[in-house]
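Single-structure report; data block below.
Let's look at subunit A:
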Amino acid sequence: MSLLIDNLHASLENGTEILKGVTLEIPAGEIHAIMGPNGSGKSTLSKVIAGHQAYIPTAGKILMDGADISEMSIDERSRAGIFLAFQYPNEVPGVSNANFIRAALQARLPKGEEIDAVAYYKHLYAQMDLLEMDRKFTGRAVNEGFSGGEKKRNEILQMIMLDPKYCILDETDSGLDIDALKIVAKGVNAMRSENRGMLLITHYQRLLDYIKPDRVHVMADGQIVKSGGPELALELEAKGYDFLKEPALA
Partner candidate 1 sequence: MTSTLPAWFTARQESAKARYESIPTPKRGDEQWRFANIKQLKFEGLSGVVKDTDTSEIIARSTGLQSPAAKFVFLNDEVISTASSLPENVICLPLAEALEKYSELVEAHFMKQETRLGSAKYAALHQASVKNGLFVHVPDGVEVEGSIEIHHWLSGETTVFPHTLIVTGKSSEVRVIEIFRSTDDTTPGLSIAYKDLYAGPNSGLDYIAIQELNEVSRMIAIKETSTDRDARSKSFILNTGASWARNESLSRLEAPGAHSDMLSVSIPDHEQEYDQRTFQHHVSPNTNSDLLYKNTLYGHSKTVFSGLISVDEKAHHTDAYQTCRNLFMSDDCEANSMPGLEINADQVACSHGSTSAQIADEEIFYLQARGIAPDQARQLIARGYSVEAVMRLKNEETEALILKFIDEKFARIATAGS
Partner candidate 2 sequence: MSFQDTDSAVLDAETKDAIDVDRTKGDFKFPENHKFDAGWGLTSATVDYISDVKDDPDWVREFRHKALAVFESKKTPTNWATTDLDNIDFDKIRYYLSDGQKPKRSWDEVPPEVLETFERLGIPQQERAFLAGVEAQYDSEATYSNMKEELSKQGVIFVTSAEGLKEHEEIFRPYFGKVIPTGDNKYSALNSAVFSGGSFIYIPKGVKLKQPLQAYFRINSESFGQFERTLIIADEGSEVMYMEGCTAPKFETATLHSAVVELVALKGAKIQYVTVQNWSSNVFNLVTKRGLAMEDAEVRWIDCNIGSRLTMKYPGVIMKGERARGEVISIALANTGQHQDTGAKMIHAANNTTSNVVSKSISVGEGRSTYRGQVHIPKHLKGCKNNTECDALLINSSSRTDTYPAITVKGNQHATQHEASVSQVSEEMLFYMQQRGLNQGQAMSLAVNGFINDLVREFPMEYSVELKRLIDLEMEGSVG
């Protein structure tokens, strides 16, 4: 049971190659982190896994628990269990948070089956309490007028509610103050499970103080250039990304 990214290549429509052969396996039950400088392709990787149309996969495979999801549409992948917490979550004007999550859950049910509204709200409120989100957020339009921290918490709320198999968190820590970061980490840690794999994309080692990764990967120029244990993150923090180049020069 794993999310396996195998020699994945992806380009923009104009031909620019962004992912140049990424190979990465996130077994269920583990949390992996990807670090890397700006422009290394980290965010692109998350979007390609989710199926964003702007990127054209040119080679490689994405296997979820052994099944190839490369040909699936965005929403099929989502319903199959891929969740992406966005770096910049979109606003959906006029659509309330509660209705949005409900619509997403409804989309996962078999035909003719309806969500039990009472149970839904009970569950939703419990998760909001965990994330210290005010109840008024249910009635507000998705992400509209939310602060940066509120948007990120809202992403975690959706993640918990949709109960995915594999979670990809794209710079969920960026722009958060330490209190908000702790709350987000609390949500993510609550999601830790034998049956779930997670991939954290981050710039900063700080996040990894609160969410302990099993493995750390470094991405540069569209490839994974180094992998290691949690200590790799500390080393990166101390030495910066430049030290990665040293072996190449030597």
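Assume a residue touches a chain if its C-beta (ideal position, glycine included) is under 8 Å from a C-beta of that chain, and two chains touch if they have at least 3 such contacts; residues count from 1.
Per the selection procedure, all candidates are chains of the complex that A comes from, given by their letters.
Since we're looking at a predicted model, the values are computed, not measured.
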For subunit A, as assembled in this complex, the candidate in touch from 1 or 2: 2
Residues of subunit A touching candidate 2 in the complex: 50-54, 73-79, 83-84, 86, 89-95, 100-101, 103-104, 107-108, 111-112, 141, 158, 162
